[in-house]
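Worksheet: one structure, shown below.
The complex appears here minus one protein chain, its other protein chains still in place.
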Amino acid sequence: MMFASDNTGPVHPAIMASVMAVNDGYAMPYGNDAVTRDARAAVRTLFEAPDAAVEFVATGSVANALALACLAKPWDGVFCHRIAHVEEDECGAPDFYSGAKTILIDGADAKVTPEALDEAILECKDRGVHGAQPGPVTITNITERGTVYSLDEIRAITGVARAHGLATHLDGARFANACAALGCTPAEMTWKAGIDAVSFGGTKNGCMGVEAVVLFDPAKGRELELRRKRGGHLFSKHRYLSAQMATYCDGDLWLRMAEAANARLAQVVQGLARVPGAELAHPAAGNLAFIDVPRGAHRRAFEAGAKYYLFPGNALEAGPDDQPVRCRIVCDWSKTSEEIGRLLDAWVG
Amino acid sequence: MMFASDNTGPVHPAIMASVMAVNDGYAMPYGNDAVTRDARAAVRTLFEAPDAAVEFVATGSVANALALACLAKPWDGVFCHRIAHVEEDECGAPDFYSGAKTILIDGADAKVTPEALDEAILECKDRGVHGAQPGPVTITNITERGTVYSLDEIRAITGVARAHGLATHLDGARFANACAALGCTPAEMTWKAGIDAVSFGGTKNGCMGVEAVVLFDPAKGRELELRRKRGGHLFSKHRYLSAQMATYCDGDLWLRMAEAANARLAQVVQGLARVPGAELAHPAAGNLAFIDVPRGAHRRAFEAGAKYYLFPGNALEAGPDDQPVRCRIVCDWSKTSEEIGRLLDAWVG
Amino acid sequence: MMFASDNTGPVHPAIMASVMAVNDGYAMPYGNDAVTRDARAAVRTLFEAPDAAVEFVATGSVANALALACLAKPWDGVFCHRIAHVEEDECGAPDFYSGAKTILIDGADAKVTPEALDEAILECKDRGVHGAQPGPVTITNITERGTVYSLDEIRAITGVARAHGLATHLDGARFANACAALGCTPAEMTWKAGIDAVSFGGTKNGCMGVEAVVLFDPAKGRELELRRKRGGHLFSKHRYLSAQMATYCDGDLWLRMAEAANARLAQVVQGLARVPGAELAHPAAGNLAFIDVPRGAHRRAFEAGAKYYLFPGNALEAGPDDQPVRCRIVCDWSKTSEEIGRLLDAWVG
Partner (left out) sequence: MMFASDNTGPVHPAIMASVMAVNDGYAMPYGNDAVTRDARAAVRTLFEAPDAAVEFVATGSVANALALACLAKPWDGVFCHRIAHVEEDECGAPDFYSGAKTILIDGADAKVTPEALDEAILECKDRGVHGAQPGPVTITNITERGTVYSLDEIRAITGVARAHGLATHLDGARFANACAALGCTPAEMTWKAGIDAVSFGGTKNGCMGVEAVVLFDPAKGRELELRRKRGGHLFSKHRYLSAQMATYCDGDLWLRMAEAANARLAQVVQGLARVPGAELAHPAAGNLAFIDVPRGAHRRAFEAGAKYYLFPGNALEAGPDDQPVRCRIVCDWSKTSEEIGRLLDAWVG
């Protein structure tokens, strides 16, 4: 009953097998190997973007940081939601790589609204040379609160950005879960909706540690390579990184794992109906949800061995049993229906 | 007959097995897991440094960059050999992470001499506020030319550094090969010889991709953690990184692989006696050597399937068969005596 | 009737004379001259801080950037008000110099509240290694909206900062105006109230272009010197910079100019009583005020030759005459009572 994050679970056996499989003989380093070539091709195929620049890194933070650094100038502002991962959870990596600074946008359910974005850009422009210049926009799908931007919503945001001559990046740490939620293709959620750059996450979705940075403007490819190297992120034994991504893309494994994770989360959400006092804090579309559950229910779940985050972290130390305490529940591909049942049972009491 | 680099070969089966072994169930992310705790402890034990700050990263470039960033101020000069890996092969990663700039020191066989170092530091000091300030010194062992610093030589360099109040970093991408060559312990080659920070390499020596940054001043530990996170180098599924290092340290596997690699290289060097016109360019102490071999001999080796780097890269395109052309031969743990024999046979003709 | 900013006016004749006076013969460059020594001593005397590190620069932006860079680590958050000059008007200079990122605090009248600051720091701490670390706090006095922090308010803020082990910087672009408003000494408004670093502005208050960076911890002095040099801000012909500051401090010229500017602004504020529909947007304590004035009144003032900023800038293009439009009025030392009278007359109509 580990629901703390989708990075706590095991690597999918097929991914693991692919890593074992490339451990045979010799291969040229630094991505100059056949496995990497194939993995890159697989990502391009998946995105229906035969010319896209595609490089692999091992963490989502650096995928975001590199993508944004390729879109931003050092004096730019990067528009993101107030609680975006790039703002709150990467210790300033995007600022470090790009030199740019974040400009925070409000919006319900962790979603940037086109209106708020437009206003922030205009305010930026008003300052002339004195303020940060309008730079790229970045949104996260599935968002940090478990909600999803619809294709229309994405298009509205990229529309505002383009009207101001700005590029848009998609933080896809949970890209697959968003595709699964929307029932759309990777191309539909990205370049067909006006997105210029994507962090296509594998790590939270059954890989060991691999993300693809996808830049739809191939002219940015060399810069991406150099920024990655300069950041110390170019793997020498690159095939072990690439093998994960190749298998991840193969036969829709990426999508099937996300569908499984989303289904388990949906089971949690549906089960809330039978948990007295439980309430969803934000519409849950993918594989994570923020839920208000009475303190006593949390106590029972924790005693039964469940693990997940509470806000605040020490909420169980004291307080009435019937008071709601917010928690975050995340499912990965490996969660079972039976586990979800046990969690709900514990909450029900 | 792949001798291009020690990062072209396979991962040692024991390392690979350890990665498979941790793929079981759930573990807290970002290094808050038991495997990481054990791996950190194993490194501390290996270095006889129970208090050292120890963190793991996936590439040697970032290990160097982080270690140097923890030692240098942004306005410092970092003293290194003219052909140091940090200068030539990391696309400026150490400069990017630290803000500091390299100050290049000459010396035969890729080795900084204490005299040249002292002179460079004094020159730096002469410039007052106008030039880069004297900052940390970094040396590489096994060096980039395959030579080794003796313990006396290391002590002489750290002695100069300390006399000026400066710290010294050891780039140990081939740390194990140096220990094997010197017959010394990790502690003897580092803190007992005055070294303050180490990049303890695993990737070139049978791991998939793991290096330990070891700072003997534990007060630097928090900075190291934050710099790693800010660089996008903190793995979420950290156990897969740590497992490699734990196994690497276990039962002297690190040393045994290095000894095997060094032995194969020694076999190459010894065999040169029977290759007409072949000559070692620098004393070869570890697992790599720069060797002058007649062009014709290279042609035969390449035809027989050997792979290694020539300088210049296009040296075989034209030129007399008996003219010496420099090459670099690198052995890793997986090389066999038989392979070496075939290489030598090809060279002999 | 130029009220656009306090940097549009002339340099005080005494300051100008001092610049002329040092243009005689030769002096060692880079601050190694007697004029600089004396100016530094004068600032230390003014602040009753005989050991403070004091360096001069030519712009307020870099004074702030250098001071903050000496207090912050690259991975820190710098806490400031949402509309702070360091956030909105310096094109990211503080981020560039420090590597740190701003964390924005709300508060009425452009003033950070201790409660909001404490909350922001705690939120920061909650994120562990994942978010920006709690770094220095910076406040502006006179604020960007013309209000003033009382000594009690400053102490409350530095108290929160110190309780969390954080330093506090005072952006004193209008330092003198704040002292004049509070009737306190520079020491009382700074180190006696818990402030660690000050940008002591001269440029907006009758100088040609000089600001003193004052760090009360003398151990930071060398870092300040090096950061200034590295930023390209160390003047070679330094005496012309220092002469301004020496004269500025001499015989309370700094204070007398600020008192004059504040008095003129007070005259504007008092005169609002006779301007129908005019209203002060924030309590005006120093030499600038944000005022809502009917559109028609602005039209009359502009026709009469007044110059000042409107929000939005194009507010006069269209709209009813009786609708209030916000403006910013700033007075410097050179404004006359008669000019203020004319502005008010034009508004009254």
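Some observations on this one:
Note that the chains are named A, B and C in the order they appear, and that numbering of residues resets to 1 at the start of each chain.
As a working rule, contacts are C-beta pairs under 8 Å (C-beta built on N, C-alpha and C of every residue); 3 or more make two chains touch, one makes a residue touch a chain.
All values reported here derive from a predicted model rather than from experimental measurement.
Annotation: of A:204, A:230, A:264 or A:300, A:230 touches the absent chain (contact as defined above). Across B:91, B:176 or B:344, the residue that sits in touch with the chain not pictured is B:91.
In the full complex, chain A touches the hidden chain at residues 30, 73-75, 129-130, 133, 223, 225-227, 229-230, 234. Think of the hidden chain as still there; on chain B it touches residues 74-75, 88-92, 95-96, 99-102, 104, 126-127, 129-133, 312-313. Remark: the residues of chain C touching the chain excluded from display are 2, 4-5, 7-11, 16, 19-20, 23-29, 57-63, 65-66, 90-93, 96-97, 203-204, 208-209, 226, 229-237, 240-241, 307.
Simple rule for what comes next: only the chains that are shown with their structure count from here on.
Distances from each chain's CA mean to the overall CA mean are smallest for chain A.
Rotation relating chain B to chain C, from a C-alpha superposition: 180°, rounded in steps of 5. Rounded to a whole number, the gap between the C-alpha centres of chain A and chain C is 41 angstrom. With centres defined as mean CA coordinates, chain C is found 51 Å away from chain B.
Remark: chain A and chain B have CA centroids separated by 34 Å (rounded to whole angstrom). Among all residues of chain B, those that touch two or more other chains are 226, 229-230, 234.
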